[in-house]
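Right, chain A next:
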Amino acid sequence: MRKLLVLFLLAVIAFSLYKPLSTIEFGADRMGSIENPTTVGAYYLSKTPSELSVANVITAIVVNYRGFDTLGEVSVLFLAATGLGSILYRRRKEGEHSISISKPSSQLLQAGSKLIYPAILVLGAYVFIHGHLTPGGGFQGGAIIATGILLMMMSYKDFHLNHTVLTWIESLAGITFATIGIAGLIVGKTFLENFMPIGTLNDLFSGGIIPIIYIAVGFKVAAELAGVLDTLLSIKEK
Partner candidate 1 sequence: MEDILKLLGGAAATMLLAFVVGATYGGLVRKIIARTQNRVGPPWYQNFVDISKLYMKDTAVHHGVMQHIGPAFAITASVTVLMFVPVLREGGWFPWFENLNFKGDIIFLIYMMVFGSLGMALGIGQTGNPNASIGVSRGLSMMVGYEIPFVLSLVSVMVQTHTTSITGLMEWQTQNGWLMFEAPFAFITMLLAILGMFHYAPFDIAHAPSEIASGPPSEFGGKYLAMMMTSGSIFAFAKLVFLVDVFMNGASNLVMLVVKTLLLYMVPVLYGAVSPRYRTEQAIRYLWGWPVFFGIIALIYSIYI
Partner candidate 2 sequence: MVVSPVHFIAVPLLAAFLMPILAKVNKNLLRIVPGIVLTYLGYVSVVLMNRVATEGTIIEVLAGWSAPWGINLVYTPFTGFLATLMIAMSFLIWLYSFKFKKVDDEPALKYFILQLMLTTGSVGLVLTGDIFNFFVFMEIIALSSYALTAFYRDRNGAEAAFKYLLIGAFASTLFLLAIVLLYSQVGTLNMAEISVRMHDVPTSMKVSILVLFLVGIGIEAEMFPLNGWAPDAYSQAPSPVGVAFAALVVKAGVYGLVRITYTLFGIEGSGIGPFLIIMGGITLVMAEITALKQTSLKRMLAYSSIGQMGFVLIAFGIGTHEAVFGAIFLMFNHAIIKGLLFMSGSYLVYNTPNKEIKYLSGYGMKMPVISLFFSLGALAIVGLPPFAGFWSKLYILLAAADGALYGLIALILVVSIIEIVYYFRVVGRLYFGKPAEGSIMRKPTVGGMIAMSILAIAILVVGFYPDIITGYIDAAASSILNTDEYIKNALGAVNELTPVENIIQ
């Protein structure tokens, strides 16, 4: 009964989604010409190389045009990490020993991950440092780093991150972001304004504040994801 109802509902939703989607032609160019943009996307494409000198338009959007979103996004991550800590916090009772229920991993995995781990970290760092030039950026890089840490956690059951360090990284990165924003407000009248020299397109040191923010974001994301993973994994049964 319930199943039928759900299927019916899904059918209606599918139909209702089909209707508007059928009017959106796939692959059609809705941006308008660059000279006379009808969407903001086209405008970004036309302005980014010249005014921000950032090769990756998406990065430009994420960090600059819509940097405020990203600030919010970072906050969401921060919130997730904080919230997780708050939700999963347990007051340790006297004499309560936590015993990990996970078994140690195989030798192969341990050796392999030891090998790959630095490489992953380097890759992550690369991705977020070059976020304004190549595909990728702070989030992606941070995520890559976090996967590396996850790998280590899975391999070594005693692998633990120092939460104090994570907190410092998180906070400092966040503060950097917010401070740069406020600096923009002070220097250039608007919050998050790109007040630094933009350099030339496709240079590593180009795009003004964009790479700095992205690097901060990268650190922050990495720290937070790692922190979340660590918190989730360190759930112990009594």
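Brief remarks on what is shown
Rule of thumb we're sticking to: a residue touches a chain if its C-beta (ideal position, glycine included) is under 8 Å from a C-beta of that chain, and two chains touch if they have at least 3 such contacts; residues count from 1.
Per the selection procedure, all candidates are chains of the complex that A comes from, given by their letters.
The structure presented is a predicted model; accordingly, all values stated were derived computationally and were not measured.
This complex places one of the candidates 1 or 2 in contact with chain A: number 2.
Residue ranges of chain A in contact with candidate 2, taken from their complex: 16, 19-20, 23-24, 30-32, 37-41, 43-44, 47, 64-69, 71-73, 75-76, 78-80, 82-87, 89-91, 164, 167-168, 170-172, 174-175, 177-179, 181-182, 184-186, 188-194.
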